[in-house]
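Heads up: the structure comes next, in structure tokens.
One protein chain omitted, others in place.
When the chains are written out, they are named A, B and C in that same order, and each has its own residue count from 1.
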Amino acid sequence: MPADKLFQKVLIANRGEIAIRIIRACQELQIPTVAVYSEADRASLHVRVADEAYCIGPAPASRSYLRTDTIIEVAKKSGCDAIHPGYGFLSETAEFAELCAAEGITFIGPNPGAIRIMGNKIEARKVAAAQDVPLVPGMLAELRDDEDAQQAAAEIGYPIMVKAVHGFGGKGMRRVERPEDLARLVRAARSESFNCFGRKAVYLERCIERPRHIEIQIFGDGNGHVVHFMERECSIQHRHQKMIEEAPSTIVDDELRGKLGEAAVRIARAVGYDSAGTVEFLVNGTTKEFFFLEMNTRLAVEHPVTEAVTGTDLCKEMIRVAAGLPLAFLQKDIAFRGHAIECHIHAENPDHDFFPIAGRIEGLRTPGGPGVRDDSGMYEGLDVPPYYDPHLAKLVVWAGTRERCISRTRRALSEYFVKGIKTTIPFCERVMQNEHFIEGDYDTTFIDSRFDRENAAREKPHQEVALLAVVIKAFRSDKAKLGKSTPVPGGTTQADSGWKMSGRIKR
Amino acid sequence: MPADKLFQKVLIANRGEIAIRIIRACQELQIPTVAVYSEADRASLHVRVADEAYCIGPAPASRSYLRTDTIIEVAKKSGCDAIHPGYGFLSETAEFAELCAAEGITFIGPNPGAIRIMGNKIEARKVAAAQDVPLVPGMLAELRDDEDAQQAAAEIGYPIMVKAVHGFGGKGMRRVERPEDLARLVRAARSESFNCFGRKAVYLERCIERPRHIEIQIFGDGNGHVVHFMERECSIQHRHQKMIEEAPSTIVDDELRGKLGEAAVRIARAVGYDSAGTVEFLVNGTTKEFFFLEMNTRLAVEHPVTEAVTGTDLCKEMIRVAAGLPLAFLQKDIAFRGHAIECHIHAENPDHDFFPIAGRIEGLRTPGGPGVRDDSGMYEGLDVPPYYDPHLAKLVVWAGTRERCISRTRRALSEYFVKGIKTTIPFCERVMQNEHFIEGDYDTTFIDSRFDRENAAREKPHQEVALLAVVIKAFRSDKAKLGKSTPVPGGTTQADSGWKMSGRIKR
Amino acid sequence: MAYIVTCNEEEWHIGVEECHPGLYVVHLGGKEYLVDYHESRDNLLSLIINGRSYEVDLDLSDKGEVYQVDIQGDHFELDVMEEKRKKLASKLSAGLSGRQEITAPMSGNVCKVLVKEGDLVESGQVLMILEAMKMMNELKAPVAGVIGSLKATEGVPVATNELLCVVEPAG
Partner (left out) sequence: MAYIVTCNEEEWHIGVEECHPGLYVVHLGGKEYLVDYHESRDNLLSLIINGRSYEVDLDLSDKGEVYQVDIQGDHFELDVMEEKRKKLASKLSAGLSGRQEITAPMSGNVCKVLVKEGDLVESGQVLMILEAMKMMNELKAPVAGVIGSLKATEGVPVATNELLCVVEPAG
């Protein structure tokens, strides 16, 4: 029970499961919370669980969740002295962090300088290079023209990636196989980057084939103390969206972990990093070579995986550090225990190429029992709006070993019941059964190369049960209508012939 | 994914949350499960989540869950090669364990000899005494007659406890303040013991005043390897029923932990203990003196507290050891991390002296987020039958420190929503706010001495909100009936005047 | 429209108007509230009142116009009536008797009966002990009075809501 509150009141400039996560952290720290919501999110769970809630505009994010002026105004009028941006939206916008500071509101995240440098991929690469961290081979300046492109590409070697300097989330990227496609694909990437980020700058990087996406959770405080919380493996991706993460990685041994951790901490120190952040690497699973990819200057979507294996509360720690407290950990205090897996529950149809689905959650039961954490923005009766990320929830499972963790994740997924909307739960169940995943033998091409995505036509062993259920239901309903007999809704009759074993096997 | 199953199929001879717990462990080990249920439990969750389910008789436990013959018959006919008894019911019945062995079915628990010795409190005291473990001062033989009683009581000193030799669960016990009450209360205890356990034998023990109830989780395997998993503090009790437990205890330091752990292991070794078990002690909070109380030869109700702080899966380990595998832990591998609190969610009215309540669960939302484990037998639509224990669920919360764990438990309890039935959730919330509990200054008399139980008349700050909600609901319903306007069920209108701050404070 | 809401034996006169779909102006106790009201399911409401957010569970009981309301762990029972209907109803209502029926709150076994017919009892005095769900439970007199009819017998099981005894107003 802290005698002095860290903050008087915190505004959460986000929605969905991450807003809930932050509100929970604030509640545990006894800090009142203010939710903001778009008109499309009136029914959202974060509105219900916060102490206060204010509408900040219409559905499109550009008119609500990205409106820095409105959000600052709500914060001031409601008496907030801090804002947590979550992930996405304004979390990596240096101007917003500066605006908060100018208004005397604490931005719960890193300093604007660190956000700005790391938001520019060229600058980020320069920082890494200056710290002697291996980079994905490629340019350290933005691309000037076609001639520059041909020359740089020839030096780097094909296949090549064209990447937006100011891009994130997989946008403004093109893979180039042959020199004759280069000019066209550079134009395409520039155009997409301009549409998404308002900037055309791109650069070239070697395309690392079949890499593993491994990232290091780092944490710094205002006193220059920086530590890392080991790695997460995030190679199960679909269109650059992470679907399943785990920690530790099956290919990271103590030696590699030490190297990655030190590299990440060096980079973070170089920019005076003072909050939670993530340094991403591509790693060659065979040679263990690693390459700095980029740094995310925010709370990671997948931070609960790290929380599970290191026993920390990164979200709460972020709030403490933002309030000026020193980091509560020394590097030597941080250790792994067991194994954790996170499954993203998205409103997407995995049998239909992950097509996003809006709709109403008609029924919901969530997994429980040992080692199961449910971070969710769902409730029964929620209409999932079509305007935002398809994130509904994250299932985070911990167990003593990776093998047990996979078994437990499978068990937990089978306990989920989400009615009225298609989700990625069946996809996650299939990954947990996939032999390559079980062996830890996978990379970022997993979904395309090692996995049978289209499974709509698979055998459904319980069709017989469905037939029996519906005819009895129809029979009871007909009987009730005819008034011939009164069905007993809660009958407790013993099935005497329950002894006869059926030969069928249940999944 | 174990190549060989530990067992072909496991029957769970229990109900409610512990049956669910065991079924989850079996699912994670990929062992099919068989549930048994009384006629009153047709709707129970354990029937729904098991692979198979068989009715074993009418509601009274003596005609269903205690029917060893029927349960063995179901096990054999359904092809089970093991039975897990859970806690209560047949879990500490040596004859049942023997019957299983005779039928070639593995009893997932300790050997019958250990159950039998420890089920006799006099024998258990003798075992402890032989291992030089301090006992609660008192007799080492059963009471013969009134003369024997007066003499023994005079030696022990008043106040004194009369206890049933074969008793458990707080039955067959009487506290005696004065010699003139002794004969009468011995008769009362004998009579209650006979009614409950079919045996009249009692003995006398000194009544330890304001003790702390601290128990050690121990674990043995078939090879004589015995370890302990540190302590749990279970002093928050009501009528000898544990309500809230935590680990570690606020009064146990490393030295006391070492002594208690060694004493518990010595006792377990002395009886060749080969499963999960609990050695209970009464501890003087000031002097740190401890006294052996009794041993429970089963999986403890509160085992999840120990699982949370030690990172083990005791239930799964029990199944592995019963299958003949050696214990997977050495004593030196076992260490605490952080703090855990368990709250019992009972179907009882805490505002009415914990009166048990049967009824229908009309609505249910369970807590989630970091560090929260929900072990439950509840679902929306369940009719809680009046025939059994009032256990509905256990909330187990973990955090890095005790202070954070209390804050998190409070947050998690506030997320619970159980509609249609009174529960102990408000009681647990009040304990988490109690200054004595927060300071760790409590003992087994806590609920009677340090806690304001009757809280039905407390101020309810949200009455105004309730008034507003019902009039608008009534208004909308009247308007809809009159057809004057069509209410918009999912309106997303922005409240323009949401800016005006209210002066009221939300809980 | 105007309503009379009864809560804890206290009566409230409340006026309500809809100013936008989902947005209501409510007059209560001399104050005006602007309430942003949202229903996700019939009984699961979200209210935002001057910026404060509340989740409210609300059920209309089978018996008529009594609402069961749950807000953040607190339970309320409110009787709602439109003002005009209320005036009519109050003319028809009869006075309540002080007679208290003690019924079994759940099925169980009567272990002990501590009173007999004609006994004077204090409010809160233990009348009998019921064993249910493996627990001993004391049943107490809700008011002071005289034991009228005594139906319960020691050792005899009773069903939920079964009449156990009656406490008549003394004198």
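Note that a contact is a pair of C-beta atoms (placed from the backbone, for glycine too) under 8 Å apart; a residue touches a chain by one contact, two chains touch by 3 or more.
All figures in this text were calculated on a predicted structure; none of them were measured in a lab.
*Asks:* Touch partners of the unshown chain, restricted to the chains that are shown, please.
*Replies:* Answer for the hidden chain's contacts among shown chains: A, B.
*Asks:* Using the touch definition from the top, which of A:79, A:224, A:386 or A:440 touches the missing chain?
*Replies:* A:386
*Asks:* Suppose we count only contacts with the excluded chain; which residues of chain B make the list?
*Replies:* Given the touch definition above, chain B has residues 35, 42-43, 47-54, 78, 379-383 touching the missing chain.
*Asks:* Tell me where the left-out chain touches chain A, residue by residue.
*Replies:* Output for chain A: 169, 239, 347, 353-358, 362-363, 386-390, 414, 417, 419, 425-426, 429, 460-475, 478-479, 485, 487-495, 497-502, 504, 506-507.
Following the convention adopted for this analysis, only the chains that are shown with their structure count from here on.
*Asks:* Of the chains shown, whose Cα centre falls closest to the middle of all protein Cα atoms?
*Replies:* B
*Asks:* Based only on mean CA positions, could you tell me how far chain A sits from chain C in angstrom?
*Replies:* Computed from C-alpha means, the inter-chain centre distance equals 47 Å.
*Asks:* Measure off the straight-line distance from the CA centroid of chain B to the CA centroid of chain C, and report it in whole Å.
*Replies:* Centre-to-centre distance between chain B and chain C: 32 Å.
*Asks:* Got the chain C residues that touch at least 2 other chains?
*Replies:* Residues 22, 36, 38, 40, 48, 51-52.
*Asks:* For chain A, which residues are shared contacts with two or more other chains?
*Replies:* Residues 42-43, 49, 51, 53-54, 78, 379, 383 of chain A each touch two or more of the other chains.
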